[in-house]
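See below for the structure under consideration.
Left out: one protein chain. Kept in place: all the others.
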Amino acid sequence: MTLLSTHNLRAYYGDFQALFDVDFAIDAGETVAIIGANGAGKTTFLRAVVGALDCEQEMVQFDGLPIGRLAAHDVVRLGIAMVPEGRKLFPSLSVEENLRIGGDYSRRGPWTLERVYKLFPILAERRDTPSTALSGGQQQMVAIGRALMSNPRLLLCDELSLGLAPVIIGEIYARLATISAEGTTLVIVEQDTNRALAAADRFYCFQKGRVSLTGAAGGKQTIDRATITAAYFGL
Amino acid sequence: MSTPAQPLDPNATHAALAQDRFRVERSTHSSRVFALVLTLGMAVLAAAPWWGDPGTMQLITEMAYYLALAQLWNLLAGYAGLVSVGQQAFVGLGGYTLFAVTDWYGVHPLGGIVLAGLAAGIASVPIAMVVFRLRGAYFAVGTWVVAESLLLVFAQITRLGGGSGTSLTPQIVQSIAADRGVREMIVYWVALALVILVTGAVYILLRSRHGLALTAIRDSELASHSLGVDTYRTKLLVFVVTAVGTGLIGAFIFLQKLRISPEAAFSVNDWTVVVIFMVVIGGIGTLEGPIVGMLVYFALRELLADYGTWYLILLGVVAVLVMLKAREGLWGLIARRFNLQLFPVRRNLTRINPPR
Partner (left out) sequence: MNWYSILVQGTLLGGLYALFAIGLSLTFGIMRLVNIAHGDLITLSAFVALMAVDMLELHPLVSLAIVIPVMFGLGYLLQRGVLNFTLGGSILPPLLVTFGLSVIIQNVLLEGFGADMRRLNAGPIEIESVTLPGGVTVGLMPIIVFAIALVSLGGLQYLLYRTRLGRAFRAASDDPASAELMGINKNHLYALAMGLALIFTALAGVLFAMRTSVDPASGPIRLIFAFEAIIIGGLGSLWGTLIGGIVLGIAQSIGAAFSVQWQILAGHVAFLVILLVKPDGLFPRIKD
């Protein structure tokens, strides 16, 4: 069953068109990777889906409902959460307050503070510290936990690995697998192609605001590396 | 890894550039027509003593000094981004300087106006050192505190009449000209001369190197700073120039009123509120806007003269609507509709040879 789909999605920053007719679909329970070079439109795509960027109502469908024109704060309540690029924690809030605010104004559901602490035990130890005092990896965990607190059916992760050490990245991706195993649908945006393809069932490659390639990923990957590289760079 | 760059042939690019020839133009067709109309208009206004009654001359005088104040505030807020609510400080300083130097030292009133401008300019430097520590809206209220402080200080100076104020002595008034009619003519021409002087100075400043720096600061202070524009010095220059102009006008206002008091000299309503409304309604950040705003203000005031302060309420409502719905003001709407620019301060690039 398709959970989220976009149809001829176009998005603009002022006069600058950033997305051109993007068709995208993800089934409930699936994990899909979006790969592409810097400026390919990956983050723009996520911003358009969560309502942070304007587009036409019919261009984005969630669970059969057109949501293109909905405001960001309404989209969260439907069950789409985003872990933004650069984490964007609230510096004047403590770790626990950052987690709580994720759930304060959104959907009820199975995710609670306790469950987030069980997923990331280190955060429980540091619950009262200011979020700015954490390491990059711990901050990323808070950002993921904060998104989970809204009990999303669809979780969008933007550049989770940015600026983190490989061992930390591995740990975070292991947690994503847990989250996915519990039934949450995942979209993973990454510049690190290998990491993303390994974690996903399918992938979309973006190039200059368009989908340049799509196919199976993970164990079922059939498209060879050279073809993906070509789509990535637009060769 | 990065996307392979397009091959660049330097010769081909140069050849293309050589074929395209451009000229930097500053005047526009409408500005040249306007310059002619303006000259004729000023000649008609200058001849008012021969065609107008004293009431008309009085109104034109008031319009002239309000226009000058509006141009100065527009330079300060619209170009340098220094939104001051305390320009009455310099109106009052100018007025009081005139009264002090004419009464205490027997300076001729017209010379007193010049000294008043200088005094306001000198006073503006230490004032800037304090208020420049505040940003944005806090700068606005900070300048207001300075003006309120000056009001309270001048109310303590008994030699200038303290809280109740003082009048120019008949001898000082008669030193302008013994005959009343001649005196009114001189005062009227001084008003016209001041508004031309102030508008001309603002115009020249905006066309200068500093004008370009100012526009850059207005658009992005951070970016222009990184491009080497000394934002602090440019802003200070504008603040001081504006203070000099406002002091000149202040001295003139109280010369023709013949009486000064702290409440009148440092009135936020008379010398700043009204002026801000003119600029905002007419169009902030253009030289034409204050003219349009000044005309709208006087039209509303004369039309609603019998309805108390309703014209102020209406002006407030119009100013709020302009800020919400049409930030470029009435002039901006007109200029966009008809593609007009009367005071050419922009640089326009014109292609000399036809495009290929």
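For clarity, chains are labelled A and B in written order, and residue numbers in each chain start from 1.
As a convention for this text, contacts are C-beta pairs under 8 Å (C-beta built on N, C-alpha and C of every residue); 3 or more make two chains touch, one makes a residue touch a chain.
Predicted, not measured: the structure shown is a model, and the values here were computed from it.
Chemist: Given the contact definition stated above, which residue among B:A70, B:A191, B:I284 or B:A335 touches the chain not shown here?
Modeler: Touches the omitted chain: B:I284.
Chemist: Based on the whole complex, identify which of A:M82, A:V142 or A:C205 touches the chain you can't see.
Modeler: Spelled out, the listed residue whose C-beta touches the missing chain is A:M82.
Chemist: Write the list of subunit A residues that the hidden chain touches.
Modeler: Interface with the chain not displayed, on the subunit A side: 50, 52, 71-73, 76-77, 81-82, 84, 88, 90-93, 97, 100-102, 104-106, 146, 150.
Chemist: If the hidden chain were put back, which residues of subunit B would touch it?
Modeler: Residue positions of subunit B that touch the missing chain: 77, 81, 83, 85, 129-130, 133-138, 140-142, 144-146, 148-149, 152-153, 155-156, 163, 268-269, 273, 276-277, 280, 284, 308-310, 312-313, 315-317, 319-320, 323-324, 327.
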